[in-house]
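The complex is shown incomplete by one protein chain, all other protein chains being positioned as in the whole.
Each chain gets a letter, A and B, in the order it is written, and its residues are counted from 1.
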Amino acid sequence: MMNNLLIMPLLVPLVTAVVLIFFNRQIRLQKWISGLSALANVGVAGYLVHVVRQEGIQTLNMGGWAAPYGIVFVADMFAALLVLTTTIVSAACLYYAFGSIGKEREKFYFYPFFQFLIVGVIGSFLTGDIFNLFVCFEVMLISSYALIVLGGTKKQLRESLKYILINIISSALFVASVAYLYAVVGTLNMAHLSVRVAEAGQGGVLTTISVLFLIVFGLKAGLFLYFWLPGSYKVPPAAITAVFGGLLTKVGLYAIIRTFTLIFYHDPYITHTLIGWLAAATMLLGVIGAIAYWDIHRILIYNIVAAVGFIAFGLAAANQAALEGAIYYLVHDMIVKALLFLLGGTIIAYTGTATIKEMGGLMRTRPVLGWMFFIAAMALVGVPPLSGFIGKLLIVEGGLQAGFYWITGIGLLTSLLILYSMMRIFMNVFWGVPKRPLSEPKKGTGWLLLPASCLVILTIVLGLGAEWIYPYVNQAGETLLNPDQYIQAVLKE
Amino acid sequence: MKTNDVILQTVAKIVVFIILTFSVFLFFAGHNNPGGGFIGGLVTAAALVLLALAFDLETIRKVVPVDFRKVMAVGLLIALLTGIGSLVLEVPFLSHTFGHWDLPLLGDTELATATLFDLGVYLAVVGVTMTIILSIGEDH
C-alpha cells in the first residue's frame, strides 16, 4: 500500500530544521517557523492516529522497494500514539523554550537541533527496520549531544563528555548486536526477523542476542543501567531536560517493548523474568534516589528512572492488561515528566535556587504554579481520576495475573515512595514562609506557564476521558500481543 | 615558526584541480558504478583540506567564500525536495525514475532523478566535513 502520510510526521520537523539553518540570524522568524511547524505536526500525527484507528496498521515502502528488502516505515497504533504524544510534548517544550532558553543558545542553532531531535525520536517510533532504528537513534543522540552542551558552561562540558562516551559505547554494542543477529537470521526487517526467529526457534544463541539488545536499549532507556542519567540530565536548561526526560528514555523503552513483543517473545521464562527483575531493581533504586536528594532537578530525574522501571514491569508481565497498562503509562509518563520538568524549571526561575530546603512559601505569590505542580504530582503518583491511575491499575492487574507478586508489591511500594518524594517537594517549595527573597520575575516569564498548563489539561483529559481513549490503547495492546498482525501488514503474504 | 613549504604549495595548486575533477567523475560514475555523491563529496572535501594544509584557513575562506553550514543545509534541502517530489506525484517517498534524452554534444544520455538526490548528498557531505574540519582547525 502506498501511504506517504506515514513519513509526514518525520518530514515536517526535518524540513523545518533544514529551513531554520538558513535563518540563523533571524531568531524571531525561527520561533515563528518552528512554532507553527510544531503545531502542524500535532495535527499530522493526530490524523495518523485517526487513520490507523480506521484502517489498521499502515506501512510505507520507501522508494517502492517492497519489504523485507527495502526500507519500510510502519505505524501500528502503539507507534502512532507515541508519535502523537511526542509531537504534543515537544511542542509544549518548544513554546516553553521560546521564553526561557536565551539568546545565546538561540544563536547557536538551538531550534534546528531541537527539530532534528524530534526527527530522530519520531523516526525511531515509525521505522520497521532494526538498522534504521540505529540510524534514528543516532540522529536523536547527535542532536541531544549538541543540545546538552549548548551554552558551554563548565558543568555542561564536563557532564556531556560522559554522556557522549556512554552513548558511543552503547551504539557500538548496538551495531555489534545487529551484526550477531544478522549472522544468525540473515535479515534486519523487524517483521521478517519475527518470522525467521519463529521459524528457527528461539534457542540459546538468539536468547543471548536478545539479552544483548536488552543491554543496549536498557542503556538508552535507563533500565537498571541508568548510572549516567542523573548527571547528564541535570546540566541543560529546563526546556531541554524536559524534552530529554519526556522523550529520550522513552525511545529506549519503546525499542525494548517492540523487540520483546515482536521478535524475542518465545522464551519469556528467561527474557521476561530478567526484564521483570531489572524493572524491580530500577524502581527501587530510582525511588531511593528520589527521596535521597534535596535538589528538585535530581528528585525529578530519579523519578524518571523509577517510571522506566514501572513501564518495563508492564512488559515483563506481557499479558493484555499489563501491556495496555504499559502503553497507557508510557503516554502518560511522557506528558507528566515533561510537565514536571517545565514546572520545576519555572520554580527554579522564580526562586533562584534548585535546593528545595532553601525554598518555601511560593504558594502565596504563585498559587497557579502551586496547584499545577500539585496536579502534576498527583498524576505522577497515579491518584484517580488523573492520567497515571489507569496505567498503574492495568499494570498492577497484569502483574498479579502473571504471578509477579513480589515485583507488583515493589511497584506499589514505589508508588507510595514517589508520593512521598513529590509531597516533599510540594511542602518545602509551596508551604511555609519564604526562606529567601524571591527573585523579581523577569519580564515575560508569565508565558512560561502557558505550555505547562496545556499539558496539565491533557493529563486531566487522559484521566477523565479514559473511556474514550481506551479503545486506542486496546488496539495498540492487541497488536503487541499478536505479532502476526504486524507481520501481515508489513510482508503482506 | 616559518616553514619552507614551497613544494607543498606548488604541488597543491595543481593537485587540487586533479582531485576536484576526479571527485566530479566519481559523482557521475556513481549511478551505475562504484562512486556517488557521498564519496565525491568526501574527495572534494579532501581537496579543500589539502589547500588548508598547504596554505591556511584564511586562504580557504578567500578561495571558497561560502558558509559551509549553508552548503550543508542546501544539500539536505535538495535531497529532501527530491523525496518530497514523490509525495506530489503520489508515489512512495523517495521513489526515483529515469529516462533517456538526446542532448546536444552528449548524445543519448540517461538522466535520473537519483542524481539530484545524490547532488544533495554531495553538497551535504562537503558541508558537514568542511564544517567539522574548519571548526577543529579554527582555534589556536
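Everything below uses one rule, namely that contacts are C-beta pairs under 8 Å (C-beta built on N, C-alpha and C of every residue); 3 or more make two chains touch, one makes a residue touch a chain.
In this section, contacts and distances are computed from a predicted model.
Its record in UniProt calls the unshown chain "Na(+)/H(+) antiporter subunit C", which is the match among "Acyl-CoA dehydrogenase/oxidase C-terminal domain-containing protein", "NADH-quinone oxidoreductase subunit K", "Na(+)/H(+) antiporter subunit C" or "ABC transporter ATP-binding protein". Contact with the undisplayed chain is limited, among A:Gly231, A:Gly361 or A:Gly409, to A:Gly231. Within the whole complex, the absent chain has one touching residue among A:Ile27, A:Leu188 or A:Val383, and that is A:Leu188. Within the complete assembly, A:Val178 is the residue of A:Ile57, A:Ala79, A:Leu147 or A:Val178 that touches the hidden chain.
In the full complex, chain B touches the omitted chain through residues 32-34, 38, 128, 132, 135-136, 139. Residues of chain A that touch the chain left out of view are 131, 134-135, 138, 142, 145-146, 149, 152, 154-155, 157-162, 164-165, 168-169, 171-173, 175-176, 178-180, 182-183, 188, 231, 234.
FYI, only the chains that are shown with their structure count from here on.
The geometric centre of chain A is 37 Å away from that of chain B, both derived from CA atoms. Residue ranges of chain A in contact with chain B, taken from their complex: 2-4, 7, 11, 14-15, 18-19, 21-22, 24, 60-64. Contacts from chain B toward chain A in the complex involve residues 69-70, 72-73, 76-77, 80, 83-84, 86-87, 90-96.
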